[in-house]
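Every protein chain but one is kept in place in this view of the complex.
Residue numbering begins at 1 within each chain, and the chains themselves are lettered A, B, C and D in the order written.
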Amino acid sequence: MQPLSNIESLLYFSPEILLVIFAAAVIILDLVVKDRESVAVAYLSLVGCLCTFAAVLFTHFSFGDEGPVSLFLGMIRLDVFSSFFKVLLLLATAATILFSLRSEELDARLKGEYYALLLAITFGMFLMASSTNLLMIFISLETVSLTSYILAGFLTHSPRSSEAAFKYITYGAVASGTMLFGLSLLFGMAGTGDLAQISGRLTELLAAGEIAPLAVLIAITFVLAGVGYKIASVPFHMWSPDVYEGAPIPITAFLSVASKSAGFALFIRFFYAGFGSTELMQAVDWPFMLAIVSALTMTVGNLAALPQQNVKRLLAYSSIAHGGYLLMGGVLLTSQGVGAILFYLVVYLFMNLGAFYVVVLIANEVGSEMVEGYRGLSSRAPLVAWAMVIFLVSLAGIPPFAGFFGKWILFTAVLEQGYYWLALVGLLNSVVSLYYYARIVKAMFFEDAGEETTNVSFSTGTFALLSVFVIPTIFIGFINIFYTFSNISVSVIPMQ
Amino acid sequence: MEFALKNFIFYGFALMTVASALLVVTVRNIVHAAFSLMVTLFGIAGLYVFLQADFLAATQVIVYVGGILVLILFGVMMTSGRLEMRIHIERGQLLLGGVVSLALLTLLLTVIANTPAWKNLTDDGTEFPPTTKRIGELILDGPFLLPFEVVSVLLLVALIGAALISRKEVRE
Amino acid sequence: MTLQHYLVISAILFTFGIFAVLTRRNAISILMGIELILNSCNLNFAAFSRFMTPPEDISGQIIAIFGIVLAAAEAAVFLAIILAIYREFGSIRPDEVDTLKG
Amino acid sequence: MIVPLISIILLCPLAAFAVFGLFSLANRRFPRQDYLSTVAMLAALVCSFLLLREVVPTPEPHTVNWISLGGVTFSMGFYLDSVTVIMLIVVTLVSSLVHIFSMGYMHGDPRYPRFFAYLSLFSFSMLFLVVSDNLLGIYIGWELVGLCSYLLIGFWFEKDSAANACKKAFLTTRVGDVGMFIGMMMLFTKFQTLSLYGEGGIFAQAAAQLSTADMVWLSIAGVLIFCGAIGKSAQMPLHTWLPDAMEGPTPVSALIHAATMVAAGVYLTARMFPILTETSSLVIAYVGGITAIIAATIAIVRFDIKRVLAYSTISQLGYMMLAIGAGSYVAGLFHLTTHAFFKALLFLGSGSVIHAFHAMHAHAHDDEHEHAHEHEHGDHDAPGHEHGEDSDSGHILGSEIPPDQDMRNMGGLRRKMPITFVTMLIATLSISGVPFIFSGFWSKDKILAGVLERAMEWNSVHHYLLFVMTLLAAGITAFYMFRLIFMTFFGEPRNQEMHEMAHESPLSMTVPLIVLAILSFPVVNTLWFNKDYVKPPPQPHLHAPQHAYLAPDSKTGGQSVALSLFGVSEAVAAEEEGGHDTHADDGHHGHGPAHTIAMVLSIIVAGSGIFLSWLFYHRRTLSAESVATTFRPIYNLFWHKYYFDEFYDGVLVALTVWKSRLFAQFDGSVVDGIVNGVGTVTRDILAAFVGIFDNRVVDGLVNRVAQVTWAIGGKVRRIQTGAIQTYLFVVLAGIVLLILIFRAL
Partner (left out) sequence: MLLSLMIFIPLLGMVAVLLLPRESEELIKRATLLFTLIPLALAVYLFIAYDRSTAGTQYVVNVPWIEAFNIQYHIGIDGLSVTLLLLTALLGPICVIASWRNIEKGIKAYMALFLLLETGMLGFFAALDLFLFYVFFELTLLPMYFLIGVWGGPRREYAAIKFFLYTLFGSVLMLVAMIAVYLNSGDPGARTFDIPTLIALASTAGHALNDLNFQIWVFLGFFIGFAVKVPIFPFHTWLPDAHVEAPTAISVILAGILLKMGTYGLVRINMAMFPQGLDHFTNGVGFWGNSLALLGFINIVYGSFCALAQTDFKKLVAYSSIGHMGFVILGLAARNDSGITGAILQMFNHGVISAMLFLLVGVLYDRAHHREINGFGGLGSRMPIYTGITTLAFMASLGLPGLSGFVGEALSLLGAYDKFKMLTILSTIGIVVGAAYFLWTLQRVFLGTLNPKYEELPEINGREILTLVPLGILTIVLGVWPNFAIDMFRESVTNLIDVLNAI
């Protein structure tokens, strides 16, 4: 199938275009609206998300039957995989916008830029999910990264936020520099930037003895540094606790969900399309490398989460651990594995965003991000406390909540490929994880608030938004939608 | 003879690049490091010329030397004052960093040495047409249109972001 | 002037960059290291473009150009953040910016 | 008629228990409950007599499926042979009399209704045990009587001594029961049934299937089953609970700890008669014999009237065991019956004495136990709360025998309490084996004769030895029983104050005494003199020792199976069976030489026992004290129940000095020390160890894992130094490591 030309592609690029347009519109609106308390920009960005969502659906269904297409002469690809991630990312963005509306951390005067940046980062993530060219991959990654640095350091009056941004950018720059070096090696070996051709070229060259497996190994590892830093896998995870703790809570939520999802989109596409051939894997057993990385990631994430006192930081480590679980699906090279990742990402979106939303609410009302701040919440705000319980328990992977079904599918896929040790490590980790989730539950339910016993009341809108996360977290597992995810994943697994 | 001279100049540039880069990472004075970096960047630009990437070389000089380096010097001025020009280095860190860097270098050199595909590719001195026009075509009517447009968004974001973050106290 | 020459230079630059990033206790020096890394990448792309692809294919060079642009953008943001750090912490020594840890 | 009658027998006490038990639980009085309970018992008694006519020579069990599994069925049912009927009569009779006695004795006790409920439950359980046709049923009844014993010993549970005694009784017997249960498991595994009788019953199967190779197995099974009897019948080495059980009300001692429950062990052993082998028989006989002697010698030096009787009971039970073990089935059971009556009588009589003394004592020491004021009318047996667990160790720990039970406070009561005196005297004559007109003579004589006969037949040293033991025990029995009588009823009152207060008991108490006294004459035991009424079952697995077969009329209870195993033709076996009626214990009719010798010896021994006792305690020609001084070591041996108490006290105290107070509770006797010692060591050390082990090691291990996990979490956390260059180092080192590792792979 021929890639579409630049002009032909434009129509199918409408979601991204819309995002950019709305980002610009937000900035302009912000300049126009003088009222600092106005929430117009937020709603405009929400409308932007909605329009983009419509556009995503439109582009998806206009090509739904004919299969995936390459756009812009092979730079990006429009397929069900990218559409899936676009929807997911839009959900995360919309949720973040709603969180930000409620958050009291953010400077009201900067919200124009804030929402514009949110839309811009979504734009970058869209590209991450659909890039098929080394250059596009790098540019989209950089777009997302740069925007993230800025968002993480958005609280200009907060040293923690600045520190987060500083660490983030230092870390990110080195990681992406390393990745770029790896990409250059790949480019040098394959002589092309097109992901689809790299696999074939490398295979040929390896077979001909023209390149050493070590070269491929180094290239893969260097690339992994960039991708791994996006999904916060060990040993590229170390920025994330600090950044998550320092960044504004909505941004933390956004990074932990959207950034990770986009990272996984990139990861899957890159590794499956670029290094998915059997010969390549014989030369460099990267699935095994990833399996080890995955095991390390979840273990380190969970263990480090154990002693945390700051809920945001705790959730950061938890998010690292979840990255480890997700990576398991990545090592399998099966549509089940990828399908499991996709499904888990959906589940993770709801439960993790939900948990962060509660963190936002508590930070607003109680003014604390620490576990102690959650004491006695069960009597002060029972509904919120119970919602938090549901999110946390789901994160721990206990039935009947969605998190369990996510893990279930993931582990089934892992076991199907005979990775018993990996599954066992993962499951034992989920036992460990229960402990620190339970610490929050303990604080909320088993401990008294001390002198502060006043009830915390929340608006109806808060509960409505909360239920948007609670309901899927409870019921998503019971819906019969697994096939869909396996089918989606097939479109990115060319070799099988 | 011409060939030899070319070689000589090449090695000169190469040496200049590497040596100045070494200074960049070793000198204790930040301003000196910045100037060494300038030399490195120039050296690389020279190497680009040898690679017959004329547009690239020009961009390197304009953007890096003209933009980034100035930016860095501004940064130095704004943060270090006159007293804090010295860069702190700690011995243990130096050792660990050195080991890791050395290991990486060894790995990379091993790869470079052991990749047949990259061996024996000598610059035979063939002249290629200037690249500027082709680059323009490829960027505006070729596969690089999209990256170009995306980069524009990225630059906009960087612009906004840099302004946002570096502005002084938002709350007076 | 073989490909390997360029690759070796680039490898050395990359390593120097890494070394700088790891050892220099100064945010701006770290930025310099990062610039070295990015330059080494660009040099790689340019060299590969010259030797590994057909003469008419100059995509490697174009990637290098984009690399320069990205490096510029990154440097700008980096410096902005360094300024913010300087403002908040009064120092740009990375080891002094460590309130978030554990 | 069998099933309905037995059902009535069982249901009467059960219904009484069910109805009155619920009432008494709430301390509500059901009107005329005592009478109704007694009437229920009497009804059962009548039915038992009616059953006499229903006995057939070869009875079949009447069963229902109790537990039916896919492959196995546990049935429950009745088996009625002559022994069953006799046991039924004994139990219902004694129980009825004890009911009546209790109406007087327990009158005024705050838990009076409950007492009767317990008695009913006990009667039901005992009857159930007796009529069961299978081991499971017996075991059920067995444990239930144990429960009742527990409840009744601890009836006055406010007393610590009673509380201890009941626990001890239950636990000690349970040790034996476990042995019995293991035996049952062995039998069940072999035969897939626990029914004893009928086609597929254990006896039939054992007779048909077992070969000589199985004899060891069968012996072990037999001994294990006998373990149950050891516990319940208070045989060595598990006998120590019975003296303590005297903490219960005296009617209970009479019913449970003299007449019925403790005899259940003998009954069980008799029931298992068909599967006893030579070895297990000998074990049983020796256990019985040693028990008989040891208990008798201990009884000589007791001063607590109830304890004397308790040791006497142990001794007599040993006697019965010995009889069964020596093959004298009929004699053993005969003695069981006679003993039931005269020992119940003795206990009730002692109860009567205590009752007489107690009213005074309660008066005199009212202030001492006013905290037990609710018992001031009912607490006959144990007026003092201050006394220790075991009165017999009083010698060491100071006088702790309740004064109203201390024979040293008695004397000359025969004039004050003529009925009690006469009836008790009859019983004593009976138990001492005074010839011809007392039932005890006949049953004891039958045992002696049986043992001697077997000894002669088999030419067996074991049995000669056993015979000597029997004889010795008989003599000592006569001695200490008359010592009791002399000390209590003759001579001058030793405690004038108490003597003044003593009085004859009310009618409700004396009538049972009189009835039981009548029953101590052999006329009422006619059934036992009917040779054909009770027949010993065959013992196919019991063989005389090899050499015995050389003798011309050498045969044992040997039936065809046993003989055929040795190659003797069935015809010969059948002939011999017909010719000799197989048994040694048909003493009453067969006046063989053994019988004559035994009778003469027993009379001599009993006579000398009584004579010595007369010399010591009535005439006082001989001074017990001086003899005791002369034979101080032996006296001490008896007094300290063979010295093991000091030994164990010493050892155990040394072992657990920190628990010394606990050892004050220790009972004094030989094995008591062992049992308690083991019990305490187990409880305190092992259990504590296990408890600590559980806390520290098992739980600790888990907690350790948690700690380590946590610690690693802390370590991982420490890598997160907050300095960005550390992070970068980790990244790059990680990259290098990953590459190196995978390059190596």
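Assume contacts are C-beta pairs under 8 Å (C-beta built on N, C-alpha and C of every residue); 3 or more make two chains touch, one makes a residue touch a chain.
What you see is a predicted model, and the numbers here were worked out from it, not measured in a lab.
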Shown chains touched by the chain that is not drawn here: A, D
Touch criterion as defined above, residue of D:F188, D:F490 or D:F611 at the omitted chain: D:F188
Option touching the unshown chain, where D:N164, D:S281 or D:T297 are the choices: D:N164
From D:I140, D:L425, D:L465 or D:I597, residue that would touch the chain that is not displayed: D:I140
On chain D, residues whose C-beta touches the chain left out of the figure: 25-27, 65-72, 136, 139-144, 147, 150-151, 154, 157-160, 162-164, 166-167, 170-171, 174-175, 177-178, 181-182, 184-186, 188-189, 371, 374, 385, 679, 682-683, 686-688, 690-692, 694, 698-699, 701-702, 706
Touch residues of chain A, complete complex, unshown partner: 378-379, 382, 393, 396, 398-400, 404, 408-409, 411-412, 415-416, 420, 423-424, 427-428, 430-431, 434-435, 438, 441-442, 445-447, 478, 480-483, 486
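In the analysis below, only the chains that are shown with their structure count from here on.
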Approximate Å spacing (C-alpha centroids) for the pair chain A, chain B: 31
Mean-CA-position distance for chain D and chain B (Å): 103
Where chain B and chain C are represented by their mean Cα positions, the distance between them in whole Å: 7
In chain A, residues with contacts to at least two other chains: 135, 139, 142, 146, 149-150, 153, 156, 162, 165-167, 170, 174, 178, 185, 188-189, 214, 218, 241-242, 307-308
Contacts with 2+ other chains: residues of chain C: 7, 14, 17-18, 21-23, 25, 27, 30-31, 47, 52, 59, 62, 66, 70, 73-74, 77, 81-82, 84, 87, 94-95, 97-102
Chain C-facing residues of chain A, complex: 134-135, 138-139, 142, 146, 149-150, 153, 156, 158-160, 162-167, 169-170, 173-174, 177-178, 180-181, 183-185, 187-189, 191-193, 241-242, 245-246, 307-308, 313
Contact set on chain D toward chain C in their complex: 717-718, 720-725, 728-729, 732
Footprint of chain C on chain B - complex, ascending: 6-7, 10, 14, 17-18, 21-22, 24-25, 30, 33-34, 37, 40-41, 44, 47-48, 50-53, 55-56, 59-60, 63-64, 67-68, 71-72, 74-76, 78-80, 87-90, 93-94, 96-98, 100-102, 104-105, 108-109, 112-113, 117-123, 126, 128, 131, 134-135, 138-139, 143-144, 147, 151, 154-155, 158-159, 161-166, 168-169
